[in-house]
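Scroll down for the structure; my scribbles are underneath it.
The complex appears here minus one protein chain, its other protein chains still in place.
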Amino acid sequence: MIKKSNENKDLMTNSSVYRDVASKAKLLISLTALFCVACSPEDSDLTEQDRTQDLLVYCSEGSPDSFNPQLVTSGTSYDATANILYNQLVTYKPGTTEIVPSLARSWDISDDGLRYTFNLRQDVSFHTSQVFTPSRSLNADDVLFSFNRQRLSSHPYHGISGGRYPYFTAQSMDQLIKDIRKVNDHKVEFILTRPESPFLSILATPFASILSAEYAEQLNRLRRPEWIDSKPVGTGPFRFERYEPDAYIRFKRFEDYFGDKRRVKNLVYAITPDAAMRFARFSAGECDVMSYPLPVHLRVAQKNDLQVVQTPGLNIAYWAFNTEKPPFHDVKVRQALAMAVDRESILQTVYDRQASLATNPIPPSSWAYNKNVKKIPHSKRRALELLKEAGYENGFSIDIWAMPIQRAYNPNARKMAEIIQQDLADINVDVRIVTYEWGTFLSRVSRGLHHSVLLGWNADNADPNNFFSPLLSCASSVNGNNYANWCDNRFDELILKGRTSSKQSERKEYYDQAQEIFKQQAPWLTIAHANNSVLVQPRVKGFIISPIGNINFEGVTIGLPDQKQPRSQKQESDEVANQ
Amino acid sequence: MIKLPVSANNKAAWAIFRQNKGAMIGAVVLIFILILAIIGPWISPYDPARQFTNKILIPPIWNPAGDFNFFLGTDDLGRDILSRLLHGARLSLQLTFTVVIIAALSGILIGAGAAFLNQTLRSLLMRVMDLLLSFPSLLLAIAIVAIIGPGLPNAIYAVVIVLIPQFVRITQSSISDELNNDYVMAARLDGASSQRLLSHHVWPNITPALTVQLTFSFSTALLDIAALGFLGLGAQPPMAEWGTMLSESRAFIQFAPWTMTLPGLAIFLTVLSINLVGDGIRDALDPRLNR
Partner (left out) sequence: MITSILKQLGTLLISLLGLTVLTFILSQQSDSPIHQYQSDSAFIQYFEYIQFLFNGDWGMSSIHKRSVLKDFLQHFPATIELIVFAMILAVTTGLALGILASTRRGGWLDNTLMTTSLIGYSMPIFWWGMLLVLLFSLTLGWTPVAGRISFEFDIEPFTRFMLIDTLLHHNKYGFDAFLNALHHLILPAVTLSTIPMAIIARMTRSSLLAVLKSEYIRTARSKGISKQRIIWIHALRNALQPILTISGVQISIIMSGVIITEYIFAWPGIGKWLLEAVSRRDFASIQGGVLALSIIVIAFNLVLDFLSIYLNPRLRRPS
């Protein structure tokens, strides 16, 4: 049974010529069997070959919340906007965490670290849409518009589309940026209130996308300011064509793009929230690139010579104990629970080994990673001793909230919770697994209603601060993503120093100490750093995945179908059973 | 005096039923499934929640890569599928029984009460029941689950509410029919009390219709519970409910088809055998429809 499907997959991925002919024939057969429609497809101007040639279909995991990345925080929305429709002042070199110029040609940082001056490119044009034809290229006004809309509550566009800029607020940008000045048409200056070493990394994130001030003015005249977020205009490699909610997004190549000229003509996001369905569509050749494959999909894909594009991700999956609630206020209990969990088995079952065991909150690829921190041993005996010391020898019961959706860093929190449930049963801890729909889940967790929670974090910029401040600082326990509600003053001081000092060696020092405290206090059990992976059909050339996980189709092309080669019949045994 | 013909009827009905090949096959399969459901937990090789982490997605033994320790293979967490199916049989059938019994009791009570109501109230009640009957059961269940939240108990309430109207309708209409019959009229003129009328005259005559309805309700309830589990609105993982197992298997249908085919087959066979038995009972009790 399985062998059959393998052979079929080989055929399928091998040549689209075969597929085209075969599908046409089969279509006719199956149709005529059902109807007596006596019409054969007429020859039209475009052949099927032409149409598929310059089309790239990306099976994405959900509908975007908005087409303006300033308004949202979801990766799904960023993937459909930040690197597709827009550009930022600076960006990451594809596949790395290195900052390179984008809309800004170059920049200067003053010695005190308070002034950042950007020289803008002069050859950047905005998209033309049905309602907008730009009369000028990008200049400093656009940069000012994009940031001031988020920054100044007096800005005419501030209140449009809800008036909330969650990422801008979460990064405390309003406190950090004192002023933004236009020096001349192609030079802007950011003045900060304090030195912030991650600032360039922050400007490379989606919320810092540059929108057109001219478009905003025109929409104001049309009295349709909200179109700026739903009928997007940017400078990016693709322009927006159409969005059918829950079905697809269509983009067209932007011919006047200033960057890489190599791109497909039509880019379609086929919205397919269900991972199983996504993989089915991918393996049937209905999409060229598939987002968030499940680990088990990767294994099958590798066996079938499909391209798996993979890189260690800048992410962490963790189990956060709500330290404000008993019994988690007791550090011994936290340590005991951490020891009782067999993380190796989680890596095996949940990640299928497409991840590495996490010891610190930041992944080993970060320069701030502390190698000297020891990993927590897995020992049920030691866990029982600790519980006894803490006065819980008779056990207790806890809730684990498992995030309901699949993320690269946590492909299946539910399964993870079930494994933990089994492990904790051995130390007399009774686990109830709780889950809600994602939006509800997040809002309840933010309000601290949870007992303990399985979550994760995908960095949106490459600076180590992006793990510490948003997830573990005292400020973030009040208003942010610190779901352990953990506030340790020593730790907090260290990460603040790490954030403001400009020398990397000094910063490393502070972060090393912070990681020691974190391990000893155990507000989380760190579980895994997952690889970022995407499945790609062989005909797709030049697809690169970033450690941060953003999707980018700049420079990606569709190759001609491979020449039909006699393919050796691979005798593959059942790939699933064979491990 | 009145019981005699009924039991004669029963004998005749049994004779007809026995000759119906399909119904007999259905009955045998159904009894087999029932036995498995009852003794399942004792004969199942493992705990249905036990995870063999190094035995993930093992195919059933007729596949060359199968493992003799796992007769029907394992799922993606390394849980033994045979054990899960056996526990699932008990769970699914238990739920179905509970749902049908609750629905039937409430439905019959409401229906019997309605038969003695005055004309206007009765027709109002019946209109409401007709309305519920014509309402898509899944849509109703979704609305109910949306109000009270997903989860097994709530899914059960939803299915019960979906099933009740059919029992009300049948009870009410058969009682009304019977009450208008000549012999009941005669008994009534003789001075028989309502209670006596119901238990001695009406009840024996409406049981056939109710029995048929009851059988078909089993298949409806089983399917609805499984469907809600499949859509993630009913039983939640890691429960070994058949519909939930099916829904969990969706991620691997290409490369671990057994995780999908086996629970589905279990649902299908159970429903099919119930329907076969139901057809047989209907034909046996209502010879007019007999071929």
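Just so it is clear, A and B label the chains in written order, and each chain counts residues from 1 on its own.
Heads up, the rule we're going with is that contacts are C-beta pairs under 8 Å (C-beta built on N, C-alpha and C of every residue); 3 or more make two chains touch, one makes a residue touch a chain.
As the structure is a prediction and not an experimental result, all values here were calculated from the model.
Only one of B:I35, B:A146 or B:M185 touches the absent chain when the whole complex is considered: B:A146. Per the touch definition above, the residue from B:D75, B:E178 or B:D279 contacting the chain not shown is B:D279. Screening A:S60, A:Q171 or A:T272 for touch with the missing chain picks out A:T272.
Chain A residues in contact with the hidden partner, per the touch definition given at the top, are 4-5, 8, 11-12, 19, 22-23, 26-28, 30-31, 34, 39-46, 48, 51-52, 55, 57, 63, 65, 162, 242, 244-248, 250, 266, 268, 270, 272-274, 277, 280-281, 283-284, 286, 404, 436-440, 443.
Residues 22, 124, 127-128, 130-131, 133-139, 142-143, 145-147, 150, 219, 223, 226-227, 230-233, 243, 246, 250, 253-254, 257, 260-261, 264-265, 267-268, 271-272, 274-276, 279, 289, 291 of chain B touch the missing chain (whole complex, contact as defined above).
Going forward, only the chains that are shown with their structure count from here on.
The mean-CA centres of chain A and chain B are about 46 angstrom from one another, to the nearest whole unit. On the chain B side of its complex with chain A, the touching residues are 49, 51, 53-54, 56-59, 63-66, 76-78, 237-238, 250-257. Those residues of chain A that touch chain B in the shared complex are 1-2, 5, 274-277, 279-280, 283, 294, 296-297, 300, 345, 348-349, 414-415, 418-419, 422, 573-579.
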